[in-house]
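A single protein chain has been removed from this complex, and every other one stays in its place.
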Amino acid sequence: MNAFRDIFLTGLLLGGIFALVSVGLSLQYGVARVLNVAHGEFIMVGAFITFWMLGSINLNPLVSLVITGPAVFIMGLILHKTLFRRLMDTSPSLDVFEGKSMLASFGLLYVVQNLARIIWGSDVEGYNFLNSTVTAAQIPLNRLVALGFVIVLGVAFYLFLARTRLGKAIRASAQSPTTAELMGVNIHNVLAICFGLGLGLAGIAGSLLSTLFAIQTSIGLGYTVIAMVVVVLGGLGSITGAMIGGVILGLVSSTVTFFQPSLTMIAYYVIFIVLLLSRPKGIMGK
Amino acid sequence: MKTIRMTRNRGITLGLLLIAFLILAFLPQVTSGYVITLLIDILKFAILTVAWVVFSGPSGYMSLATAAFYGLGFYIAAVFSGTFPFPVLVIMAGAVAFVVALGVGALTLRLRGVYFAIFTFALVLLVQNVVLEIERVVTETRGRFVDTVSTEGVYYAIFIVFVLTMLTAVLIRRSRYGLALQSIGEYEEAAAHSGINVVRTKVLTFAVSAIFMGMAGAVIATRRTYIDPYIAFNLNTSFLPVLMAMFGGMTNLAGPVIGAALFTYIGEILLTRFPDLYMLIFGVVLILAILFMPNGVLGLAQRVWRKIRGGRRAPA
Amino acid sequence: MRLLEGEGLTRHFGGLAAVAGIDFHVDQGEILGLIGPNGAGKTTLFNLISAALKPTSGTISYQGSQITGLPPYKICRLGIARTFQTVKIFAHLPAVRNVIVGSLFGTGSRTSGAEALRIADEELEFVELSSLRNVPAGDLTLAAQKRLEVARALATHPTLLLLDEIMAGLTHTEVDEAMDLIARIRARGITVIMIEHVMHAIMNICDRIVVLDFGLKIAEGTPAEVAVDEKVIEVYLGEEI
Amino acid sequence: MRQRIRWGSLVFTFLLLVALVSLPIMVGCAGDDATTTTAGGTETSDTSMAPPEQDKIIIGAARPVSGVNSFFEENAFGPAYKLWVQDVNAAGGINVAGKMLPVEMKVYDDQSDLDTSMRLLTKLMEEDKVDFVFPPTSTAFLFAAAGVANAHNYILMSAEGGATTLEKEMEKGDLPYYFQALSYSNHDQMPAFAEILNEAGAKTAAVVYLDDLHGIEYQAQAAVFLSGAGVEIVSNVAIPGDIKDMSSIIKQIQERNPDVVAFFAYPPQNILAMQTMIQLNYNPKAVLLGPGGSFQFFANIFGPAMEGVMFEGAWSVNSSPEAKAYYDKLADFMGTTDNIDFWGAIIYRAELEFFQQAIEKAGTLDQDKIAEVMRTEHFPTVMSPDTFFTNGIFDVSSYSGQIGQWQNGVAEVIDVGDKRTAAPIYPKPSWPAPTETTAGQ
Partner (left out) sequence: MLEIDGLSASYGKVQVLWDVSLRVDEGEFVALVGANGAGKTTLLNAVSGVMRPGSGSIAFMGNKVDGFAPNQIVDLGLSHIPESRQVFTDMSVRENLEMGAYPIRAWKSRRNTMKRVFELFPRLEERAGQLARSLSGGEQQMLAMGRGLMSLPKMCMIDEPSNGLAPLVVRDIFRVLKSLHEEGITVLLVEQNVRQTLAVADRAYVLENGHNVLEGPCCDLAQSEHVRKAYLGQ
């Protein structure tokens, strides 16, 4: 019974982290149609900005979210306006655009990772942050904070999408870009904003992850792979799907780790592949 | 008139092809060492890229499973290294890759577009991790030593596989399968309603292309004294052929070969001249190529070529 | 003689019945017109016959045997060829190779390359596109693309040909040419089912017309009978006010 | 059915291929002129005491400038090599048969990719014809490089990794040019660890290992030596590199309550393991960390919590005055003490010093002669006044220690015997109360 509780709690906390890593990717693909292989690199960038600010001006990592999020968001805007917008204009069909943008993001992966390496070096970095537990259940405080942030972000994001003018425009654009245009939505701006938001969320995720794990300029791809698994689990493009997918993967991970840790990665990919084959649109897909 | 010119052109072309073939075939007799090493690499990537283009080019299905088949061949060569002679290993690798690809192809029929790409991407990771776990449990280590083959031997092996790949690719392109595959890529539905067995065509071509990936893997494995699952099933092996094909252009088979050759060669120069900036430059060049060379180097060359010839006579 | 017969054909999309329990038949050698407003279920019916879709319920028999559930390529090789409402040609292939696809794969027996080429050129000749045989199909005009699709379908040596709006978007003269083409197809002994909105064409060349509305068959008969059917007029011109 | 093949394009391709082929040949020829032919061959062997004609020694290496292994190039081996080159050249160079030859390093980026690494290593030996090569980073790379270098008759020393599987190849006599400098689990570290635990009176141990070469090998050797010393292994768990949560593993170990927990993993997993143990307030009597635990930055991240944590290694500033002097010099060179590694840093240096003395003793750049010297001679190095190879492997007595322990932020050697710089703390003190943020570097 205790073991069961442990598995569940760890899975939930881990799920929060996975969801955090993935929501941005889901947004980028769902609306902007970019399967961003460089997603994890921006998580890394967020983590390093946080780490760097902690070291240089001793800024609390949770405060630095306010800087990393917008900073990476702006990078995303610029990237979309320059790179992906152009690709979109020159692609004859959405399929071609998806293929090309995925490859372009692969190039981006190299650029970002190596720029980061040149700026920050290849060290393994880490720091101790809220490294205590909520005693009764022995829940690590930093993970709880991360989960809390995921929930807050999730709710905030939900409210943003549900209540605001821009949020509705984003949802409308995700369903039908052409019709959204007829409503007066400047589709290119919305796509750029979505891509930017996706990256911004990656940046925030990076800030939070740096409080939990060792960071290195080469960690990006690992997170991209996790994000892809989660996003496919939840259904490409679905925000709630990404949340649910994250929790599912967290639970799978904690269960497998409990019984046979070395099978964790295999379990991820088996679930991923089985799901792709049986329900390609994901659990939340229609 | 027209026929005569065609034949003459063809004669010249065939002659040139023959010369290129002979140069490549006898190169190890005149030079050795690094040039051959580099050529082995170029030929390896040319094989992978052409094999990738054979299926993914006309069908439009973007496969990222290259590393899985290449790695299988690689691993088979390592596991049975010393047990069987080298040529047998290479043929075995091709056969196993073919069979596995048949299975994978049959499984993925429902997936299209980006889903197919993601599936094949995950496949590589799955195979890598499964082999890793098997090695840990069964052999209680991670890697294997491989009996090496002389550089010259490897060169000829890879050269033969390359020639086979090119011949097969040309044959497939010119056969009914090539046409069927191309129609599937253009309009799968219309192809099916015109009597094409879409499933069989896709799966079979996918599997045939995997043969050469597996063979290349088996040949290259003998270059390494030591291999492990991370080396065998490396995601880069999946991505690079795609990038090389894009870089070279996919309108005909020369594109992938040019792409692989230029990519590897330029990469090597950058790598040795600017070790610190290489990957950065690589990324930037890649993005620029995708942005500004939609039909790759070949497309660019053809545009320039046409412009040059345009003054004299209309393009054929 | 009954060539094709559908019984109780039904197809749901989500909760919506696009085709609801339709019985129909087509006889050897006739031209059957299929009309009805947008969304009436005409193309869905075509998709069911050609096996692009599987029926939710109901059966289709062809030359006396059941063909429900066969894959599309088998249906084609049995002799049922089709064209598409929005042209689905192989845009990057030259016209002649579009047609070769049909003659090479669709005839039901193994055709040699030379034979396939000969058939393809014959069919191109038949639809009067010989002069454009080497032009990439994507560069043809809409009318030519529609003809090319017909040629591709004919190259499979069909017994039954399904034509889905091959006149939509064509000019007057082109429509006349298309009507002539259909007449010549019939002259070859090929049975035709056609969906069409160009009324004068339908009225002039069809032997029999089936009218669909909201997935149901609302009328059936000769052109003359259908043209005076109150229900049909209501559907087409709207209610009298 | 005939489709016209675009022959023109095919011709173009092959012409291009031919052009590409000929280009490196030309470049290669130019290279020949520049670097003459004094390289590793046997050309100079007959006149062993005559000084070489060249005026400098070029040492080539394919190093992980970028990619996952770049950490090591930047922080571990890179600085060690560079500092050594700087020191040698400051002293005028290496004395080869009376001629002082300065040293120059030619570094290519292998992108942490094994294929690339081997290709570049081949290029260095065949095309650039460098005088010596330094090894690539990481054990798998070394395995591959050992074969490649041997096939070219180049000496390859490795302080950058090493696993006992390679020893079998060496025993077969296949790798006469290969020298293993880094300590091995079977000869060196696990026996020492067992001795320490035996002395402390530990009875039970748990092992967590990364499912890669290092982890698999170490857990196997730990099983052998710890059982031999009467320490029972009560739990043995493999973990994947991407592990993101270790709480269930730690909790399961906690239930069995072993005296010792050993983590044979790399820094990312070791950091996670430490955090999890602190969070769960699980405090075994001894904790051993694999690679990374020996780095100063690791101690900085965890601060007082590192007190009493053991690591694979080891050397200490208290090992000898030479060690202290080297520490100061290295810290000065790197501009920080964060990345000083109390396992490998001294071994890299010792290996280079040994190599230099071997060249000088051989009095030639001939690889065979130098290899022969290396196999037989003893030299003093920063690590030990008597450093030497036994069967191509640094003798266990040459090392300054095998197991270290953090005490007051200082790495100490706790081996049983005279290498010891401080008595082991056993049991380790309990974790300090968690503090708020502490910056790593």
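Just so it is clear, A, B, C and D label the chains in written order, and each chain counts residues from 1 on its own.
Here is the rule we use: a residue touches a chain if its C-beta (ideal position, glycine included) is under 8 Å from a C-beta of that chain, and two chains touch if they have at least 3 such contacts.
Computed from a predicted model, the values in this text were never measured in an experiment.
In the full assembly, spell out which visible chains the left-out chain is touching.
When the full complex is considered, the omitted chain touches A, C.
Which one touches the absent chain: A:23, A:47, A:104 or A:180?
Answer from the full complex: A:180 touches the omitted chain.
Hey, which of C:23, C:125 or C:139 is the one touching the hidden chain?
C:139
Which chain A residues would touch the chain omitted from the figure, given the whole complex?
The missing chain touches chain A at positions 165, 168-169, 171-172, 175-176, 178-187.
In the complete complex, the non-displayed chain touches which residues of chain C?
37-39, 138-142, 145, 165, 168-172, 174, 197-204, 214, 223, 227, 233-234, 236-241
Basically, only the chains that are shown with their structure count from here on.
Give me the ID of the chain with the smallest distance between its Cα centroid and the all-protein Cα centroid.
Closest chain centre to the overall C-alpha centroid: B.
Chain A to chain B: how many Å between their CA centres?
Measuring from centre to centre gives 32 Å for this pair.
Need the CA-centroid distance for the pair chain C / chain D, whole Å please.
The computed centroid separation for chain C versus chain D comes out at 73 Å.
Where the centres are mean C-alpha positions, what is the separation of chain A from chain D, in Å?
35
For chain D, what residues touch not just one other chain but two or more?
1-3, 66-67, 211, 238, 240
Out of chain B, which residues touch more than one other chain, so two or more?
129, 133, 136, 176, 276, 279
For the complex, give me every residue of chain B touching chain C.
176, 179-180, 182-183, 186-187, 189-199
In the complex of these two chains, what residues of chain D are touching chain B?
1-3, 5-18, 20-21, 23-25, 28, 63, 65-67, 107-109, 111, 113-116, 118-120, 122-123, 126-127, 140, 143-144, 146-148, 151, 163, 165, 169, 211-213, 216-217, 220, 238, 240
Can you check the complex and tell me which residues of chain C touch chain B?
Within the complex, chain C contacts chain B at residues 50, 52, 71-73, 75-77, 81-82, 84, 88-93, 97, 100-102, 104-108, 113, 152-153, 156.
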